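Yeah, one chain of the complex is gone here, protein chain that is, but the others are all in their spots.
On to chain A.
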């Protein structure tokens, strides 16, 4: 009979308590708010599922959700392959490698509101380097007035900000592959593509799983950068879910609908994370994700 050491439970207890206070208690509060009409600190009316009905049938929410899904899909479709390519292109060792890693990590060190401000100035048609250059090339670029320009600017900003995370994760994953695999591939006369397809990619599955989850959750909850850059505009073109939620909760103080919306938001993220996790766990018949 295998015996287990239960001391680990004691060691995780502080984290459990932290999570309880920072996540579970607020979640319980949100559930309470979602079934009540909160008129004031001591004025509450139980309304059952009324707010859920309202939120589920809100066309503006459907539009924000559509934009959000499109944005997250675009972010993942670009950042993951680009991050892997960057990691493959980085020098493997020596001072060049260290320098490249430091330069690559720089966008990650910048706070999100500063990133928004940088791109706000960078994209301006009159004084911004990118905006003025694009206009100089004859393109009519104006992210404050044109929906497509605003979208592309938010997307490029996110790619600039977060692709380094995938690149760093992939780089760490690549460095962890033992040299023996490459030696065996050389003996077999494997092509560069075959090495990538049959050695590097399967071995990267673990870190890519983490990267995919992090990027999905982060992009799905994106708030600060588009808020600073476009304020959700022009019109509602870059109003993503979290900004719509903030407008409801803090702008209009519709706490009940905002709470119902938060719970739906939470369920969507939970489902998506589970799907990603399961897909990557079961993707390969022989290679399991390494944690």
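Simple rule for what comes next: contacts are C-beta pairs under 8 Å (C-beta built on N, C-alpha and C of every residue); 3 or more make two chains touch, one makes a residue touch a chain; residues count from 1.
The definition used in the following text is that contacts and distances are computed from a predicted model.
Chemist: Which choice in "Predicted small integral membrane protein", "Proline dehydrogenase", "Response regulator transcription factor" or "Phenylacetate-CoA oxygenase subunit PaaA" gives the name that UniProt lists for the one chain left out?
Modeler: "Predicted small integral membrane protein"
Chemist: Determine which one of A:33, A:71 or A:216 touches the chain that has been left out.
Modeler: In the complete complex, the chain left out is touched by residue A:33.
Chemist: Please output the residues of chain A touching the missing chain, sorted low to high.
Modeler: 25, 28-29, 31-33, 35-36, 38, 44, 46, 48-49, 52-53, 56-57, 264, 267, 270-271, 274, 278, 282
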